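Structure incoming, see below.
Every protein chain except one is present and positioned as in the full complex.
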Amino acid sequence: MENLTWTGTLGTILNPALLAAAGLFAMAVVLQILTSLVVEPYRAQTLPDGRLSRRGGAIGLIERAPQYLLWALILIVLGYLVGGVVAPYGKAGIVGAISKQLTPVWIALIVTFAASIRYKRRLGLYGKLFDSTVGMIGFGIVMFWVYTAFFSSVGGIIATHDPLSQVSGLKNKLPGTAVPNATDFAMGAHYLLGGDNLARDVFSRMVLGSWEVVKIAPLATMFAFMVGITLGVPAGYYGGKLDTVLSFLANLILAFPVILLFYLLVTPEIVLTGIPSYMAAVLFFFPVLFATVFLNARFRTDPMKRNVILGVVVGAMVWAYLSLISQPGTVMNFLPAAADLFNIPPGILVVFVSVVFVNSPTVFRIVRGLTLDLSTRDYVAAAQTRGEGPWYIMLWEILPNARGPLIVDFCLRIGYTTILLGTLGFFGLGLPPESPDWGSTINEGRKLLSIYPHPALPPALALLSLVLGLNLLADGLREESLRD
Amino acid sequence: MGLFVLRRFGVMILTALCLTFVVFVLTNLEPNLEKLAKTQGNARMSDEQVETWLSNRGYHRPVAVKYGEWLGVLPGYVIEGTDGETRGRCLRGGVDPADAARFCGILQGDWGFSTVFKEDVWKIVLTRLGQTAKLMGWVMAVMVPSSLIIGVLAGMREGSKLDRSLSTVSIVTTATPEYVSGVIFITVFASSAVGLKWFNGSATSAMEDITFLNFTLPVMTVALYGMGYIARMTRASMTEVMTAQYIRTARLKGVSFRNIVLKHALRNALIAPFTVIMLQFPWLLNGVVIVETLFNFKGFGWTLVQAAGNNDIEMLLGVSVVSVFVVLTTQLISDIGYVFLNPRIRIS
Partner (left out) sequence: MTEDTPILDIDRLSISFFTRLREIPAVMDFSAKIMPGEALGLVGESGCGKSTVALGVMQDLGVNGRIVGGSIKFKGRDLCTMSAEELRDVRGSEIAMIYQEPMASLNPAMKIGRQLMEVPMIHEGIGEKEAYARALEVVTDVKLPDPERILKSYPHQLSGGQQQRIVIAMALMSKPTLLILDEPTTALDVTVEAAVVQLVKDLGKKYGTSMLFISHNLGLVLETCDRICVMYSGEAVERGSIEDVFDKMRHPYTQALFRSIPLPGADKNARPLVAIPGNFPLPHERPKGCNFGPRCDYFEAGRCDQGVIAMSLVEGDDRHQTRCLKFEEIDWDAKIEAGETKAKAAVGEVVLKMDNLKKYYEVSANALFGGGNTKVVKANETLSFEARESETLAIVGESGCGKSTFAKVLMGLETATDGKILLDNREIQGTAINDRDTGTVADIQMVFQNPFDTLNPSMTVGRQIIRALEIFGIGKSDAERKARMLELLDLVKLPRAFAERMPRQLSGGQKQRVGIARAFAGGARIVVADEPVSALDVSVQAAVTDLLMEIQRKEKTTLLFISHDLSIVRYLSDRVMVMYLGHVVEIGTTDQVFSPPYHPYTEALLSAVPIADTKVEKKHIVLEGDIPSAMNPPPGCPFQTRCRWKSKVAGGLCEREVPPLRTLAEGHQIKCHLAEDDLRRMEPVITIAAE
């Protein structure tokens, strides 16, 4: 069995082209920036036929060259990916093989984009995202990782090897090394991105690591938002003592260096004391509280209807809440096993709780600021003059109108949570050491970084791209929501 | 103004008290104490031995009392142990019980004794902080000017190609936490795999002697993450200012673009980023911890990790006091600076 090269036969044509395009692109961008600092911006004139005049000459060329070269670059990269999917395994090298392995993800992405663009006018803010290039790129990257995570963990189809199994002889081997006993060129015949210091497949670990992020980060962010909103809206609306106390508490948490907090909270010893369970009991109660107040405010005028709706919704939420915090083997264990819907491993719970805890004060501050601004609006005054209760005004008149900035911040905050999770992994806190999550993998890989960078680099780049995707997505959303 | 600073000072002290108390409670939880006993005494101690070890050293008393002693508002304990030795908070280093001070908490300048480093916390904090100050200083020197320049250049003509290029750069850097950029930098510039080997992958030698070789990568790593954030803030603030009515006024007065940016926009645009830069300190502290761990630079952040990993209670408290102090001071500076930069709220 041969080892794979990076690009295989496809590379003989594409590699030089890529190199040339990339080099020229870099030069063109620098040149363009330099000229833009010196040359005045062009004042386009309207031509008689209605088109606009373009700047000609060398400066015009410099202004347009990066665009053409960027397109060339994109085409070449697409060439690698499509070539990999189409060509037989092994012919297109490591890049090709990875691309082939990711085929389901590509298909899912294409379907998502095609459907979304087709119906974008009917999809509200989500649809408008597809008007912004930045937003589309961000969304594409995020969905790439979401699909990858989903297919590899739930579908079990992306990873080539088990993330924990060790194959002897592949310790710290370079990308593309063939697995010793594999017989033919097929999936699993190679460690596509090499082996780590325990001879496990780096590619499979990276792919499965995405699941750890995708399953924790959005959920934790959501809880942080629930806490932040439930406390931030009244703080901003009422002001006064309540605001002073809550703001002081928020600043208190924010003044804590995050890492110190993590080191104090996310340890096995703390898990033993049950503090995370208590914190979970408090933090997870906020969504229930929020839903109760939210629905009550809306349906208070019709007690019958309110009782039914509250009964059903809050009942379900309370059950979910109780199952969430009740955990066999911890201080909180009161639900009989039959009624307990799900259990969370204590390691994950403490990570989850501390991430929510760290994020909530920032959300609180944002929500408080938005509320302060929105409470001066006339429609709030109109609600007051018809005698609405304060909670209706807060949750139905103010909150829906703060959704734009909150959605944007939600995306950014998922990215930040991803970084926090990585930090935890990097310091070996919380998650079990063999877990394939990106932070832990980077932590393990960094010890031999100057000799074997390949185990640490893929998760690092993966994390980078996911956070970048989320940031771009947030940018696109911000841009589009401001356009109204 | 004076009253304002005084009030802020009060809030600051209250915050510091609350935070240290939280740290105190968390580190004094039973499992943590047990761990401390086993690491300090003997890993194979029986439960009873742990019990006596802890009571002999005064750990088994109410948290509030212990906290008071640490603060220096309650007299330090003196316990005649079951092993016959007399230990006391103020008796460290063989001081005769007769001459010992009654109070020896942080108010008396006694920061306690580190169980990991076997040294006075105050001394460790001082030396380690000195090391980190060097790192921070360089980071600030690199990060602040470059991010402000990037932000201003990008924001002065919104939507231009320069803006798009620079915004792309800054959005990428905000998506790159220190542990990612550090890994990439070491791989590219210091590993044998790529072979450039321009810089050192470790900054241990920088503790004695800072050179371009051993300090570039750690400084770049910390600076990069903060840079994108500040640059984006500056850009946002700059674009907002550039669309303001008074910039149009200036333009229609015939002021040249250069002077619009330099004379009219810059000062207004830098008010917001100033606050951001000051509030970056808590974040920088994180970065410093990661980078010091990654590059093996034994500064303040590295000390924090060591202390936390071994439940070194007094060391951790010392570390929290210092970091809380840093964070709150910067907040205070940011508030005062904001007032000075912004004539609209300056009061005669």
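All chains are identified by letter, namely A and B, in their written order; residue positions are counted from 1 within each chain.
In this text, a residue touches a chain if its C-beta (ideal position, glycine included) is under 8 Å from a C-beta of that chain, and two chains touch if they have at least 3 such contacts.
Note that this is a predicted model, so its numbers are computed, not measured.
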| item | value |
| --- | --- |
| Contact with the hidden chain (one of A:Asn172, A:Asn401 or A:Ser465) | A:Asn401 |
| Hidden-chain contact residue, picked from the options A:Thr35, A:Thr103, A:Thr273 or A:Gln384 | A:Gln384 |
| On subunit A, residues whose C-beta touches the chain left out of the figure | 40, 43-46, 50, 52, 131, 301-302, 377-379, 381-389, 396-397, 400-401, 403, 484 |
| Interface residues of subunit B (partner: the chain not displayed) | 1, 3-4, 7, 159, 244-246, 248-256, 263-264, 267-268, 271, 339, 341-345, 347 |
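Here is the rule we use: only the chains that are shown with their structure count from here on.
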| item | value |
| --- | --- |
| Chain centre separation in whole Å, for subunit B relative to subunit A (CA means) | 26 |
| For the subunit B and subunit A complex, residues of the former touching the latter | 11, 14-15, 18-19, 23, 26-27, 29-32, 34-35, 157, 160-162, 165, 171-172, 174-177, 179-180, 182-184, 186-187, 190-194, 201, 282, 285-286, 289-290, 293-294, 301, 304-305, 308-309, 311, 316, 319-320, 323-324, 327-328, 331 |
| Subunit B-facing residues of subunit A, complex | 29, 32-33, 36-37, 41, 63, 66, 248, 251-252, 254-260, 263-265, 267-270, 272-273, 275, 415, 419, 422-423, 426-427, 439, 442, 445-446, 449-454, 456-457, 460-461, 463-465, 467-468, 470-472, 475 |
